[in-house]
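Apart from one protein chain that is not included, each protein chain of the complex appears where it belongs.
== subunit A ==
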Amino acid sequence: MTLFFIVTLNGLTLAALYFLAATGFSLIFGLMRTVNMAHGALLLLGGYVGFSVVEATGSWGLGVIAGGLAAALAGALVQFGILGWMQGDELRQTLASIAISIIMADLMLWHWGGITYQVTLPELLSGGQRLPLLGVGYASIRLALMAFALVIGVALWFLIQKTRFGAVIRAGVDDQAMLRALGFPIKRIFISVFALGGMLAGMAGVVAASALSIAPGTDLQFLLSSLVVVIVGGMGSVGGAALGALLVGLAEQYGLAYAPTYGAVFTFAIMVLVLAVRPQGLLGRAEK
């Protein structure tokens, strides 16, 4: 039974990370129809910057903020400088974002090298917690990561459902041409949403570097997981990203623990099943 609880907690940890990584990716796709293949690179950039800031200042919180801001800025620049010029041409954008991803990965390899980094944890998060009901001990940082994902999820839901900016984003997801015909500066909105998605990815990078570790290749690992998560959960919705992340994270960990030979198959089995039965994703809306 202890194994089951630990595996479940590992699955939830992974799900929290996948959610943080995928939700920005999903938001960008939902609004702009851009498949941003540089999303993993933004996440890794956030992780590296966060690591460097924590090393320099000793403050973990400052590292998370700096990682988020660095990736937000990079995301805004990518949209403003490159992808925004080919808006509406999705294939070209996808290919360009692959190029950006490769260039960013090489630049980061040049600056940070090929070694694995783990962010030094603050005292408060470095130990473990004995969980009262389950009777198992678990790393504090992983529990904090789950709480962090929960807070981000609620904040994002509030932003999208309850604010004027969120209403404009939803309107853009529903009917972009109509939103433009009403006078909304679509380019600025796109850049803001790209920055928001980048910020989420960057913060995910710092927490990934804290709870696990980051190295060259982490970018592609999270890009792949984000793709699977949004395919399963449905593109363009926070709830879809959460549900997709939960399913994929748990499936991966249960697979590893109980059927290690076939561990990798479970995730893709879920994806195939969803694509066969509900191609728009579990919480996605069918295209008109």
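Throughout what follows, a residue touches a chain if its C-beta (ideal position, glycine included) is under 8 Å from a C-beta of that chain, and two chains touch if they have at least 3 such contacts; residues count from 1.
By definition in this document, contacts and distances are computed from a predicted model.
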item	value
Listed names "Phosphoenolpyruvate-protein phosphotransferase", "Holin-like protein", "ABC transporter permease protein" or "Manganese transport system membrane protein MntC", matching UniProt entry of the absent chain	"ABC transporter permease protein"
Per the touch definition above, residue among A:81, A:185, A:217 or A:279 touching the missing chain	A:185
Of A:33, A:170 or A:278, the one touching the omitted chain in the full complex	A:170
Where the missing chain touches subunit A, by residue	164, 167-168, 170-171, 173-175, 177-186
